Every structure is written in structure tokens, then in C-alpha cells.
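A protein chain is absent from this complex, but the other protein chains hold their places.
Chain lettering (A, B and C) follows the sequence in which the chains are written, and residue indices restart at 1 in each chain.
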Amino acid sequence: MFFASDNGGPAHPSVIEAIAKANGGYTSAYGAEAGMDRVRSRLREVFEAPEAAIYLVATGTAANSIALATLSNPWDTIFCTSMAHINEDECNAPEFYSGGAKLTLVGDQDAKMSPDALRAAIAAEESRGVHGAQRGPVSITNATEKGTVYSPSEISTLTGIAQDFGLKTHLDGARFANALVSQGCTPAEMTWKAGIDVVSFGGTKNGLMGVEAVILFDPDKAWEFELRRKRGAHLFSKHRFLSAQMEAYLADDLWLDLAARANATCARLADGMRAHDSVEFLHEPAANIIFARFPRKLHKKLLEAGAQYYVWDGDAHQGDPDEPLTARLVCDWSIGTEGAEAFLAAMRD
Amino acid sequence: MFFASDNGGPAHPSVIEAIAKANGGYTSAYGAEAGMDRVRSRLREVFEAPEAAIYLVATGTAANSIALATLSNPWDTIFCTSMAHINEDECNAPEFYSGGAKLTLVGDQDAKMSPDALRAAIAAEESRGVHGAQRGPVSITNATEKGTVYSPSEISTLTGIAQDFGLKTHLDGARFANALVSQGCTPAEMTWKAGIDVVSFGGTKNGLMGVEAVILFDPDKAWEFELRRKRGAHLFSKHRFLSAQMEAYLADDLWLDLAARANATCARLADGMRAHDSVEFLHEPAANIIFARFPRKLHKKLLEAGAQYYVWDGDAHQGDPDEPLTARLVCDWSIGTEGAEAFLAAMRD
Amino acid sequence: MFFASDNGGPAHPSVIEAIAKANGGYTSAYGAEAGMDRVRSRLREVFEAPEAAIYLVATGTAANSIALATLSNPWDTIFCTSMAHINEDECNAPEFYSGGAKLTLVGDQDAKMSPDALRAAIAAEESRGVHGAQRGPVSITNATEKGTVYSPSEISTLTGIAQDFGLKTHLDGARFANALVSQGCTPAEMTWKAGIDVVSFGGTKNGLMGVEAVILFDPDKAWEFELRRKRGAHLFSKHRFLSAQMEAYLADDLWLDLAARANATCARLADGMRAHDSVEFLHEPAANIIFARFPRKLHKKLLEAGAQYYVWDGDAHQGDPDEPLTARLVCDWSIGTEGAEAFLAAMRD
Partner (left out) sequence: MFFASDNGGPAHPSVIEAIAKANGGYTSAYGAEAGMDRVRSRLREVFEAPEAAIYLVATGTAANSIALATLSNPWDTIFCTSMAHINEDECNAPEFYSGGAKLTLVGDQDAKMSPDALRAAIAAEESRGVHGAQRGPVSITNATEKGTVYSPSEISTLTGIAQDFGLKTHLDGARFANALVSQGCTPAEMTWKAGIDVVSFGGTKNGLMGVEAVILFDPDKAWEFELRRKRGAHLFSKHRFLSAQMEAYLADDLWLDLAARANATCARLADGMRAHDSVEFLHEPAANIIFARFPRKLHKKLLEAGAQYYVWDGDAHQGDPDEPLTARLVCDWSIGTEGAEAFLAAMRD
């Protein structure tokens, strides 16, 4: 009953196998190995983007920070929501990598950026000339940090606003596959066809040990990205082990299968929880994350039964047993509906 | 016959096994897993340093850059040799991580920093007050980028000079195990007993997929290091896979065995090459790297026979066949004396 | 009728005289001249702070940015209001000088930071460990960018909250003298007695050509400040001309006289405007700035009569003549009540 995070789960066995298989003999280092050629070709196919520049790094923060630094100047401000991973969970890595850009927090609805708020925030930077921060890229996350999902059309609306001001857009796709499965659209529809310029294409939260791809649909800044990656110490010498993971991830649509599993687990969990009178969802779950409120006494029971998840806003063990507290439940690919059933059973008992 | 780099070889099979074994179930992320506790304990034993702060990162450049940034101010200069990896091969990562510190290049003998040159270089920064760069840490590499090795006593001499000026010292130990085996001393003797403050303890070039430990003998700046690692995007969520590699590396002294193998291969290769009249060593090989000069025609023959290595100073295929060119030959742990014999056979034929 | 900014006015004649007088013969450079000793002594007296470290720079942005960088780590967040000069008008200089710190925007009332909002904002950074930005200093502005003024007691409340969390506080005193005159308190009461750690003590907006002092009540980081100033290229070789300005500013309380003039002009202007039915103040003017709303047709008349000021929220010449628009009127020391009368006359005509 582990719902604490999709960072705490295992890699898929075929990923480990791929690493073992990649471990024979000698090869070029630093991404010049044949495996990276295959990854690049496959991702270009997957994204219907034959010109895209594609790179691998090992952490999502690296993917986001180097991508955003490549799209920004140090005197820019990056538009994102307050819950964005780049704002809350990267210890100023975007500011570091960009050389001192700032983040402007844009209003949201359940972690999805509001188009009106975006337009207002960009417009607000209008009149200060050299004195204010300059307008930089827009960064959104799909699926969001709250588990909500943008449709391609919603993304287009946001990127359209950015384009009205000549700004680029970045998609933090740490849970890209979960969003895609949720929407039933193609990777191209979710990204460049919707106006996205650069994607952090996540793998670590969806069955890899630690690999994310960065996809620049316009390869114009590819060399700059390479230099920023190296200077950030994120170019791996034994890069074959990153390529091997990503190759396994893409083979036979494993990445989509794993996300489908996670989403299905989450849907099962949500359905079961919905049956409880005392459970209220903060918003409708759309991918593999649930935010729900229910009484402290129920939290207490679940945690004592061995469930692991974050209680967002208080102490599950001390206080009024009827006070509702918020749970964040994240469904890793590996949990399966049986994991959801176990949780629901504990809830019922 | 792969002597191009110890970055091009495989991981040791037991490292892959350890990863597979670590892949079960759920665990804390970001280094809070039990495996990291074991790694920390073991490294403290290995280095006889029960108070040391110990962290894992995935690249040597990350280890060096974050370590040096932790020891430096942005207005400092770091003392190193011109061939230092931090100067030549990290695309300004030390400057980036330190926020703009500079490197002062100190004279060397076969890549080993000269004590007199170090003292002179530090002294030269004496009189400019606020105008000049301030004196920062000294960084040396053992084994060096040329394959030479400092003895503990030679290290003590350099750290003693640093201490005379109140400066800290960093050891880039990308090939630490090779140096240790070469010297037959203990890790403590090579480091803190010789005055070293922080070590980048390499694993990637000696049988790991991609893990380096940073060891701060004085834990005073441990929290700063943690923040710098996170901000640099080098804190892994599924950190268990770094811990697993390092644990396997330390188990049963695998790390020393692998380095001993590499050094033995190198010694065999050097002995065999010495028998050739036309071969001249730039300096006596001491760990797992050889720099040797021999005629172009011999390079040509070797490369055509399938040997892989870098010709340092020219085109092996075009030019006077008798002109001597420099080879850099690096012996990976995996090559074995049979690999050396194959090379020597090709040399003879 | 120039009410556009206190950046557009002249220096006080005695400041020019002081510069001319400082222009004889040879002297030490870089702040080692005798004039700086006198400035330091005098400011220590003025602030009743005999241990304070005191430095001069030529721009307010330099004063703020170097001061905040000295109080911050690159992984910190600085707490300020959204209208703070450091947020809106310094083109990411604080982010640049701090090496990538971020700003957290705290709620305000008429540009005065709300204590409750400050406590909540600091508390919100509580639980993310290494993942979130770390808590850095609090920065407030007095008089504020809207012309409101904190009392010493209000400052104490904010610094007390900062101290509860172990945080330092910075006061942007670009209009320090205007605030002081408004409150009728001493410099010490406005600053260190109210818990402030570092002040940017402005001169440029109050009769100097371009000099601001930075006062660090705790001299512990004085040397770091000096290095940051030099590295930022803000240490003047012919520093005597900065000292001379500041010395003239402090002599015979010129600085207080000039601020008193500016505030009096502002009070006269406000009184006169208050008589108009169509004028509404956004908040009660307290120093030398007025924010007031009145109909477009009145703006149009004033501007056509030669008044210069910013219309904050629209076009004074196009649109419904009765629509109210906001004026920002800043009273420079040099305008005098006759300037206010001229404006009021134009308003009446």
C-alpha cells in the first residue's frame, strides 16, 4: 500500500534487463554510442518530429533546468504556476541554470495554468523597459503536480498566448505518459502540434531507474543545450546505460503500458473511495494522483494498516478525529489494481 | 584492444546484479534509503573517518564541481594544474558551480603539481587586496590525468603549503583506487592523514555504471553540499540505484581488485612496450595510463590491427612514417593481461 | 511642474560645491581617502552605531543587490512585496548578485508588507527540506514605493517575525530620509533598534548626484561586502567624489532638510488636491509620493498645462473624459511649495 510517490517504486524488470544487456564490451562514451542513435530515431518517430534534437539526462530537475536555461536569458522571467515543480521542488535550480532568471507565478485552477491569468501576467511586464525582468518562456506541467491533465486544446490556448508575445513554451512532462494515456492523444498532439517548443519527457516516475529525455522540436539551440548539459555535469561518460533504459522504455510501448497501469490503479482507487461518504475529492483525478479529503480517524486507520502516503495539511494522529485532512495518493506503475484493492479494503475495515 | 578510455568499458557484473537486487519493492527516495546508510558506514570505515559527510552523485564532473563550490567563494581562485580535469574537461563546470571563481594554473611535472610552483602561485596573489581574485582551495588529481601518482608524502607537502596560507584542499580521485593500489597505502593515508579536506572518490572509471562519492572529512559544510547538489539537479530520486552500485563496489574490496587488475594490465603493457627499441615513455607509468611515443608507422599498424587509443599529437595515417607520435593508452579494469598481450602481439607482428 | 520622479531633479548646489572642493590634488583611491573616514564616522554617529561597516556605491540597485547578496545564499528566497524595487525595477539584479536566489512575494497593504502574510510566507517554506528554496532575508522599503511609511514599531513587528525564523532583514532606504522626517524618529529607531540588519541609505533621490550608503550594523560580513562590491564593479577608483557628496549630504543635516522640503511640498499638494471633489487618494500620502485618482479630463488639462507625472493605468488623452485614472506624483526636494501651488493652480483653472 505504497502511495507516497512514484519516486519510491522500482524500475520495470525489462529496464534492468536492458542495462545488463548493454553491459557488454566497449563502446563510445558520452552519448556517441549506437544505443543513443536508436533512442533518437525512435523518439523522433514517436513524436513525429524528424528534426528534433534529443538528449538524455538522469533527473527531472536537470531536464527542466537545462531546457529552461536554453530558452531563457538571465534577465528574463519564466511564467509558471506556484505549484510547479520548477518553483517548489528544485531548490532554485532553474535560477541557477539560467544564470539568475526569475519565476513569475501565474494563477491556476487545480494546478492548471489559467489562460486569463497568463495573459495578464505577461501583459503586466509590459511597460518597464530595461528596468523590469524581461518576458521569458512559459512552462507548464502535464500531468500537473496535482494530477490534473491539460488537453491538447488547453495547451494550445496557453501556447497561443505565449506566441502572441513571441514567447517560447516548455512542457514539464515528468508524468507525460500519464497525461497522454489520460487524453488518448498522440505525443505530437500533446506537444508541438499544440505549440510546445521543448519537452522534458519523463521516464523516472514511470518505470525507469533515472532517465529523462529533453526534446527540442527546433534544433536551433541543440549545441547550446549540449554545452549547458556538460557544464552542468549532466553528460554521462557511460551514457550507454541511459540509452539502454530509454530504449527499453520505448520498446513495444512499454512506457504507455506502464502509465496505463498507473492510471488504471488510480481510477480504481478513486472509484472505490468515491463510495465512501466521508471522502471528498479536491478535484477529479485524471492521471495517477489523487488529492482527497477525509476525516483524521480514517487517515489514522489507513496509516496504521500500513498505507503509505502524504497527509498534506496536518497531523493524522493528533486532533479532532472528525476533522477532514487532505491525502495525496500517487499510484506508481508497479502497484496494480490489487494494491488499490488492498487500500480500499483497509478503508472499509 | 580497447585502450581509448576507462569510460568506454562495461560495469562489473556484480554491479549490475546489485542493481537488479535493489530493484524490489518500495523505498524512501533521495538518499534516505537503507542502502545509503550502509554505503555511508562502509565508506567511513574504509576511510577511518567516522564523522565524514558522504554523498553520491553520478558523474565525476558533478563530484568535482560541487565539492569545489562548497570549498570556494565566487571571488576566489582555485589552484590546479593545466592538465587537471577541472580545467580541461569540464566545460567551465567549476566556474559555473562556484558562481564565477577562476582557476589559477600551477606548474607541474608530468601532471603532478610542483610544490615550489604552488607556493609561488599562492604567494603571487598576495598583495592586491580586494582587487585580485582571493585565494581559494587547491585541487590535485590522483592518479593524475597522465597516469602518474602522488605518494601520501607528496600530497602532504602540497597540503602543507595550502595550510600555510589557510587554504583547503580537494583531491580529484576519479582514479583514486588506481593510485591507492599503486602506492600500497590506506585510503586515510592518501587523504585526510595527508591533509586532504574533500575527496571525489571515483567509481565510474573503475567498474561502476556511473557513481562517485564525495567525502567531506569535516562535516561542517555537509548541509551546504546537500543544497548545492540539489540545486545542481544531482540529487537522484531513485537514489537506491546509486547506493546499490557503490555498495557492490565496496563489498569484498571489489574496487581494489578492479584497480589492481587495471594497473597490472598497464604494467604488462608497459613491460612489453619497453622491449621495443622505437618506444619511448613520456614518464614511467604508475597506475593504468601510459603515455608513450613511437613512430607513425607503428601507430598505423596497430590501429589497422584494431587497437583503439588516442594519438595525442597528430595524424597516425598521414606523414613521415618514422616520425614519433604520442599514444595515450588507458587500461580499463575489464581488459585483462590478455588484452595487453593482444596489443603487444599486434605490435610485434 | 515636474512630478514624474525624484530621479529627474538636480543635485543640491552644495553637493556640487563639495565635489569641486574635493577636486584638489592627489589622494588615495578606492575609498582609502580621508573623506571616506569622515563619512564613516559621521554615519556611525547619525545611526548611533559605532561598530557599523559602511560603504558607498553609486546606484540604489547596487546598494540593494550587494546588500542582499551579502545576506543570502544562492539557494535562498528573499521575502519582499510585489511592488518592491528589487522585484519590479532592477532587471533581476538581486538574482544576479545573489547567484540565483529567488524572491517570494509577500502580501501587502498599500505597499507595506503585511505581518500575517510574512509569517505565512515564511512558514510555507517549512517542510520541503532540500527540495524547496531555503528561507533567506526579508527586505522592506521605507518609505515604500507607494509613498506609505512604516513606523519603527511596524518595522519591529516584521523583523520580529523574521527573527522568529532566524532570518535577517534589509531595509531599502532609497527614500529613507523622507520616511524619517515623516515619522519624526531617529535613524537608529528606524533601523537597528527596530531589528534591521542592513540598510541601503539613499542619497540619489534626495539631492545627490548618485551616491547611496550601505550600512551593515553587524560588521561580520564587511569583507565579504567589499569583495562583492569590487566583483560587481562598484568600487570607484576616484572614490573621493562619492565621499564628498555624502559628506555634504550629512553636513548640517542637509539630508533631513531636503526630505522635509519634499514632504512639505507633497503635503501641500495633497491638501490642495483634497479640496477637489473629483480627486480620490488611493491611500493617505505620508512622505513625498501621492497616488490619486481623478477624471481623464483633469489629467488632460494638467498635462497640457505642462505638468509632468505618470498616469499609471491608461491613456490620459484618449477615452471617456470622466473615467478616473491614477496619477503618481513624486515631489523632488527641489520643487518647493511654489511648484505645488503651480500644479494646484493648473488644476483649478
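Quick note on the criterion: a contact is a pair of C-beta atoms (placed from the backbone, for glycine too) under 8 Å apart; a residue touches a chain by one contact, two chains touch by 3 or more.
Remember, it's a predicted structure, so these values are computed and weren't measured experimentally.
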Touch partners, limited to displayed chains, of the chain removed from view: A, B, C
Options B:133, B:292 or B:335, residue touching the unrepresented chain: B:133
Touch with the omitted chain, as defined above, among B:53, B:71, B:84 or B:101: B:101
Contact partner of the left-out chain, one of C:65, C:169 or C:288: C:65
Touch list for chain A against the chain that is not drawn: 30, 73-75, 99-100, 130-131, 134, 224, 226-228, 230-231, 235
Interface with the unshown chain - residue positions in chain B: 74-77, 88-92, 95-96, 98-103, 105, 128, 130-134
In chain C, positions touching the absent partner: 2, 4-5, 7-11, 13, 16, 19-20, 23-30, 57-62, 65-66, 90-93, 96-97, 204-205, 209-210, 227, 230-238, 241, 308, 332
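Going forward, only the chains that are shown with their structure count from here on.
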Chain nearest the overall C-alpha centroid of the shown protein atoms: A
Cα-centroid distance, chain A relative to chain C, in whole angstrom: 42
Between chain A and chain B, centroid-to-centroid distance (C-alpha), Å: 34
Shared interface positions of chain B, touching two or more other chains: 30, 227, 230-231, 235
